[in-house]
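Below: one structure, written as structure tokens.
Heads up, one of the protein chains got dropped from this complex, but the rest are sitting where they should.
Naming follows writing order (A and B), and every chain is counted from residue 1.
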Amino acid sequence: MTIAPSMAAEVAYASDRSPLLEVRDLSVVYDQTGLFRRKKPPVIEDVSFDVFEGETLGLVGESGSGKSTTGRAILRLLEPSQGTIRFDGAEVTAFGRRTPLSYRREVQAVFQDPTLSLNPRQPVSMAVTEALRRHGVRDRATRRRRAEEAFDQVGLARAFLGRYPAELSGGQQQRVAIARALALRPRLVVCDEALSALDLTTQNQIINLLCDLQTEFGMSYLFIGHNLEIVKHISDRIAVMRMGRIVELAPAEQLFADPQHPYTKRLLGATPADHPDGRDERRAVRKAYAQAHADGVIPQP
Amino acid sequence: MLKLIASRVTLVIPQLLIVSALIFLMTYLIPGSAASAILGDARSTPDEIARIERLLGLDKPIWQNFLSWIGGALQGDLGTSYVSGRPVSDALMERLPATLSLVGCGFVVAVVIGVTLGLIAGLRAGRPVDRTVTGVTSFLQALPEFWVGLILILVFVLALGWFPVLGYVPFAQDPARWLYGMVLPSLALGAGASALIARQTRTALSEALASRYVDTLTAAGLSPVRVVMKYALKNAMVPVLAAAGLTIGILFGTSLVMERVFSIPGVGTLLLGSVLNKDIPVMQGGAILLCVIVIIVNLVVDILYGVLNPKARPQ
Partner (left out) sequence: MSDTVTIRTRPRGPEQLPSPTARTVKRLLRQPITMIAVLWLLVVLVCAVTAPLLAPFDPNDNDFTAVLQGPSAEHLLGTDENGRDVLSRIIFGARIALLVGVGSVIIAALIGIPLGLLLGFRGGWYDRIGTRFIDIFDALPGMLVAFAVIAILGRGMLPIMLAIGLIFCMNIARMTRAVTLAERGKIYVDAGRVSGLREVSLLFRQVLPNITGPLIVQGAILVGSAITIEAALSFLSIGLESTTPSWGGLLGVAVTKMAVQPFMIFPPGIAIVLTVLAFNMLADGVSQALGSQRRRRLRRTDRAAARAAGAVGAAAAPDADAVLQVDDLTVTLFSEDKRVPLVTLDHLTVGRGEVVGVIGESGSGKSTFARAVLGLLAPNLHITGGTIRIDGKDMTHAPPSQWRKLRGGTIAAVFQDPMASLSPVHTVGAQLVDTLRAHRRLSRRAARVEAAALLERVGVRGAAKRLDEYPHQFSGGMAQRVAIAIALASEPALLVADEATSALDVTTQAQVLDLLLDLRDEYGMGILLITHDMGVVAEVCDRAAVVYSGSLVELTDVKSLFDAPQDPYTVELLAARERRPRTIEARVPASEEVTS
């Protein structure tokens, strides 16, 4: 059952609704190198959040915040050192190094740099058909048909099917990546900085495409980004991360209207505005904040 | 600084152990036992073989022999040659100066020619000079060093008579003639190696010159001379040092061949003889000596690399 995204925000608070993705106390530590085992600080620590069916959870943070690592942990591209991930009620983290194929179908991803996320030696259609074949679509004609469908849905002409990634523009490549994710009919798509490598106008096109697809198919998004403006546009709720932890999690409108955590306030204050008006005030606020925290360190979350 | 040296030295120890183990194991790999090699076919009766083996200690467990060999080596005793009966270390020490002279002079030639050519090409990257140098170095790299040696002998010794007819004069005996005798061999050795260094220098320098920090410092008003001499060069030297280190290992190998070309009585000739005669102690002794020298040289290069490049230092 899918819910209209605008209702998802309210629904999130209803405690009787079970989430599609449930993350509790997730921690990731990159493995120690060298003979001398030094205790390394965790990359992410005690991360907990839910993603409900049909909603978009935005995950926002600057470099080093751990947002990408969180995404990768959910995609099972790395092993968490602690914590659990539950998908549709089933605990995924218990599987150890193996990941069940069903998870691989239901949880998909769109990555940051489309040029790098496509195999340069394969025509782009194979990105889709390879995935389909792995998931049991044996008939070549069916795979082809579904690839064509996927391309239609993302707004790519079928003529592109035989082309190589190098022949496509950045926006077109990203559409291929979305088609690849879409073709498996996932329930959750992790968008890891999916717009960051694109030009401004292309970003608009792709984000609108993502919104439209969500309306049509009802999958959930975990939208990871560093640009608050973009994340706000697509998210129902937003989690703000800093130095490996979530410092605030709230519905999108509320986060912008009434931020609670000092870091969120600082992030909002630092984001360039749309218009020069009020910039002197913004600058004064930032200055006051910097003065108040003379040593420049914001209290730990 | 101490931390850097300590960390590098600790890495070297397992290397030394494994290399010496491998060299030691060679004895056991040679088909037909060592004993029959010594006795020759005529006297290879089972009794005689057993007797020799007991003498050589080959009936004891491997690890015990290994430890005693290592122990002996650390004290300077590398066993006795099967062929000549002389202590191996004596023979090696006799010949080591010649090999070291050869490699040392070859290295100097390689670095001088290589860095000079590389600097010229790097400073004028993209211009005709650069392309000429690249062509020259490509050509040099393709020349077998021993052939270059032969040509040099043909021209300068046989035809022109400028240089002595081969042989080696120890430095201690007559420095001038030692140097004189080293000119041709080191040219032959250094020519090929210089090509590698020249290429690395050129790439490193042209990349350094194109870097952002050159722009920053130039835009800040530093004179171009200072920007190149102090900043670009030091950055460029980092990969060049790595290349130079690599070169030494290669030079030790090629010097073994060069000894034959110029009739220089070095370790290589000794080793060559031992290969043909299956004189195992000499083989092992020579091999371990050369390997230890190469490892130590690499260690020094590694440390220098850490000095030059702060990013390579242990945090």
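By definition in this document, contacts are C-beta pairs under 8 Å (C-beta built on N, C-alpha and C of every residue); 3 or more make two chains touch, one makes a residue touch a chain.
This one's a predicted model, so the numbers in the text were calculated from it and none came from an experiment.
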| note | Which of A:Arg17, A:Arg144, A:Arg185 or A:His226 touches the missing chain? It is A:His226
| said: Using the touch definition from the top, which of B:Trp69, B:Tyr82 or B:Phe252 touches the missing chain? | reply: B:Phe252
| request: With the full complex in mind, choose from B:Lys3, B:Arg86 or B:Lys234 the residue touching the hidden chain. | output: B:Lys234
| If the missing chain were put back, which residues of chain B would it touch? | 11, 14-15, 18-19, 23, 26, 29-31, 126-127, 138-139, 141-144, 146-147, 150-151, 153-154, 158, 211-213, 215-224, 226, 230-231, 234-235, 238, 249-250, 252-254, 256-257, 260-261, 268, 271-272, 274-276, 278, 283, 287, 290-291, 294-295, 298, 308-311
| task | Can you list, in ascending order, the chain A residues touching the missing chain? | result | 4-6, 31, 33, 62-63, 72, 75, 77, 101, 104-105, 107-109, 111-113, 115-121, 123, 127, 130-131, 134-135, 162-164, 166-167, 169-173, 177, 180, 184, 198-205, 207-208, 211-212, 215, 226-230, 233-234, 266-267, 269-277, 279, 282-283, 286-287, 290, 295-296
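Operating definition for what follows: only the chains that are shown with their structure count from here on.
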| said: I'd like the Å distance between the centres of chain A and chain B, where a centre is the mean of that chain's Cα atoms. | reply: 54
